[in-house]
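Removed from the display is one protein chain of the complex; every other protein chain stays in position.
Our next item is chain A:
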Amino acid sequence: MSGMQKKKTSKIEPFKQRVENDPNYSEKAWKVLEHAIHEIYNHNASGLSFEELYRNAYHMVLHKFGEKLYGGLVSTLTFHLLKIAKSIEAAQGPFFLEEINRKWDEHNKALQMIRDILMYMDRTYVPSAGKTTVYELGLNLWRDIIIHSSKIQIRLLDTLLDLIHRERTCEVINRGLMRNVIKMLSDLGSSVYQEDFEKQFLNASSNFYAGESQEFIESCDCGEYLKRAERRLNEEVERVSHYLNPSTEKRITKVVEKEMIENHMQRLVHMENSGLVIMLINDKFEDLRRIYNLFCRVPSGLTSIADVMISYLRQTGKKLVTDPDKLKDPVEFVQLLLDERDKHDEIITQAFNNDKTFQNALNSSFEYFINLNSRSPEFISLFIDDKLRKGLKGVSEEDVENVLDKVMMLFRYLQEKDVFEKYYKQHLAKRLLSGKTVSEDAERSLIVKLKTECGYQFTSKLEGMFTDMKTSEDTMQGFYASQFGDVGDGPVLSVHVLTTGSWPTQPTTACNLPTEILCVCEKFRAYYLGTHTGRRLSWQTSMGTADLKATFGNGHKHELNVSTYQMCVLMLFNTSERLTYREIEQATEITPADLKRCLQSLACVRGKNVLRKDPMSRDIAEYDTFYFNDRFSSKFFKVKIGTVAAQRESEPEKQETRQKVEEDRKPQIEAAIVRIMKSRRVLDHNNIVTEVTKQLQSRFLSNPAVIKKRIESLIEREFLERDKTDRKLYRYLA
């Protein structure tokens, strides 16, 4: 090895900048920066060296002169901003905004540059000293010096509001300028935007629309007013999208809604000749849609519409159900109800967005007035009767379902469903027995709907009636099969065997049947009882029909379709030419009321007078004489004289039915009371009444007084007793 070699290590010398030694260094550095800022603000930035400036700032901060730098920045910026303020203040008229806009733009650009230069300070000194960053500082100073300057603040606001006002009154304004200026306010912070602009904007708008709405409401009708309100709302939304902060949209729409809609709600809705009621009556869908859309924006807007609708419906409904003219024809009456309902249903679908509030309004109103007329259940049943007899003839299955569904809706409104049931049974019985139903499918379909609505109990008897009809058919077949060879010339009998419980009860009335009839009836009876021992048959002479072949003078032949009573009377004339009332009464033993009705229909109705009466008066008197009318003629071969169709009841009949219904209700109420008490054991009076009413409400509305009477009757019969200490409590006695 040769001798050690000296290693030469290279050394990198730091810059020989004697920064720290110069006591005025910071001052010098600052001067450079200050000058730069001036230049920037004087649009002379091109000659500056970024690197130098950055370096100066960097070193100042590094050597703990951050505070001086920051302070200097503040004062320089302030100085410039004050200058800017002056120039803005000096601007005239329209140039005011433009000046603000331009200066703002410049300031922003300047700030960016300054921030870049002073970035090191921003990152180190500022956070540790808890100061605001350069950019933010710049904004704050702008805010404090320019925006909040006493000479500018109010003027700016006034200018902005004035321009908006002008635009509202259909002047064209510089939207771009507006956008920029307002964006400036937003950029300065949401509190600036809100405090220095938005609050007053909303206020001014409120006043504006308060005035405008007042003006409109004096001069426009409801529809026109709403159109304008809608227009204004759309305008404001559009304005926001063009040059206001999006957060304002919700607030300004609220203002417009309040001033234009909420404050005038009642007046609009109740406006004569153009308010809600007129719109409803005239099916003004567009207006109604508009009012719905506008009112649903304000609190209780929809309820005010609904309230007016309810009171209008109730009123019209009430008038309808108490108008004696409309009540003359039950079928027409119900059709009117259906039409009213359809009309308003359409409105709710088309214009009210099928809103539940209005569905409920419609339903509650109908429920109210339909039950004002105690004959509604009867009439609805008559309507159905008419439809099932002839109204739905030839109608498609779909349409039949439609009609029935609509009727069911009316049925649902009835509070006294048990009254309906009674009438429906009667009418159905007549339809079935006279064979006059248009479509058995339709009948059954309705029964199913009733069952779905009210439960099995409601329809079990009705279904029983159908079963009886079917069974009777089979029975008749069996009967004729058994009578082979025995028929001869006798009358052809067709029997419907009715199960007593299922059909409406009729008192069995006396009636002497002609011998030929009696004979064949007996044969049937023998046959039937032969196959069904232990049963009892009683002929219901008030419900039957007969077809008679009659020959009049000149050999005119007719086939007469008559009721059983009428048949008995007419057959008498086979053996006598003339008969007095007394003689007829004696021979037939038909009750006077029925007999008179029967004779009236045979002798006093034009076109159907197969008998002649002497004297020719309209009413049947006890000393009248009747003759076979040889000269009877009709252009029809088949003449229908029977009065079997269901009709609205006369007053006494109605009373009777109502009484029966009341009687039927008593055991139902008692059963409900017992049911409730059995499970509760002890219950106070008011609660019993509430529970009973609830349980029975699907059939009828219970009367608390009636419930009380039933409770007392149950106490009498020792089902319940009063509590010994609290007299309002009842106990169940097992």
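In this text, contacts are C-beta pairs under 8 Å (C-beta built on N, C-alpha and C of every residue); 3 or more make two chains touch, one makes a residue touch a chain; residues count from 1.
Criterion: contacts and distances are computed from a predicted model.
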UniProt lists the protein of the undisplayed chain, choosing from "Pyruvate dehydrogenase E1 component subunit alpha", "Defective in cullin neddylation protein", "GPI-anchor transamidase" or "Ribosome maturation protein SBDS", as "Defective in cullin neddylation protein"
Of A:Ile12, A:Val172, A:Ala705 or A:Ala734, the one touching the omitted chain in the full complex: A:Ala705
Which of A:Glu218, A:Asp474 or A:Glu716 touches the chain that is not shown? A:Glu716
Given A:His43, A:Lys393 or A:Lys728, the correct residue touching the omitted chain is A:Lys728
Could you pull out which residues of chain A are in touch with the chain that's been left out? 684-686, 705, 708-709, 712, 715-716, 722, 727-728
